[in-house]
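Mind looking over this structure? Questions follow.
Shown here: the complex without one of its protein chains, the others still in place.
So, subunit A:
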Amino acid sequence: MSKTFKLDGREIPFETGQTIMDAALAAGVYIPHLCHNPEFAPHGSCRVCLVDIGGRQVSACTAAASEGMEVDSCSESIQETRRAILQMLFVEGNHVCPACEKSGACQLQAVAYYTGMLAPHFTHFFPRRPVDASHSDVIIDFNRCILCELCVRASRDHDGKRVFAISGRGLDSHLVIDSPSGLLGDSSFAAGDKAAHVCPTGAILPKGRGYETPIGERLYDREPISIVGDVRAHEEEVV
């Protein structure tokens, strides 16, 4: 008989070594997340998957599941913390959903809807970040980067290229590209790279395309992310 823990009152079975996130997703229970992707080592940086275990808040993607633990993932206080984290992500960048190609199929937008975030609340930073359209097949819109490092991990761990890295510290943290000019077009990046298909927002997108899926048929138009799942699971449909 496998071991179990309680997630919002529901018994979740797990194997030794599984995280709370792994076990929950395997059991079909959604915990909102952005930087987590089961194909890559847990990162724990976006903090959207915060859960409460006996008054202690931990990220579900990095915390190991243990026998008998009681995990709270959907209380109002947890959702409020998640909303505040998401609001900060929205104001740090320039997330113009009304005009974004990814709108309707964006994990950041879908998670924000899931947590009940209706407005950014905080003052927008309005950073000036130019678009890098130097590559022939892919553009990078740094305005939409949330520093989840999925592209960094995918390029390093899957593609074996290390095209991306995070430079700077704190508020100055930003995505950089390994090329003499700093431009994507001068790097070894290719449209077929795994790193081109893991972005949870609209920061890395195919070039010259957008809005091809009619409104009403986009990934999250009919059902929420808790039912539909991550963008990566539907990559072929949304690209």
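Please note the rule applied: a contact is a pair of C-beta atoms (placed from the backbone, for glycine too) under 8 Å apart; a residue touches a chain by one contact, two chains touch by 3 or more; residues count from 1.
Heads up, the rule we're going with is that contacts and distances are computed from a predicted model.
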Per UniProt record, name of the chain withheld from view ["NAD(P)-dependent nickel-iron dehydrogenase catalytic subunit", "Cobalt transport protein CbiN", "GntR family transcriptional regulator" or "Spore germination protein YpeB"]: "NAD(P)-dependent nickel-iron dehydrogenase catalytic subunit"
Contact residue for the chain not shown (choose from A:G9, A:G28, A:G55 or A:P130): A:P130
Selected residue (touches chain absent from view) among A:K3, A:K161, A:H174 or A:K207: A:K207
Option from A:A24, A:I139 or A:V231 whose C-beta touches the chain left out: A:I139
For subunit A, residues in touch with the removed chain: 98-99, 101, 130-131, 133-134, 139, 207-216
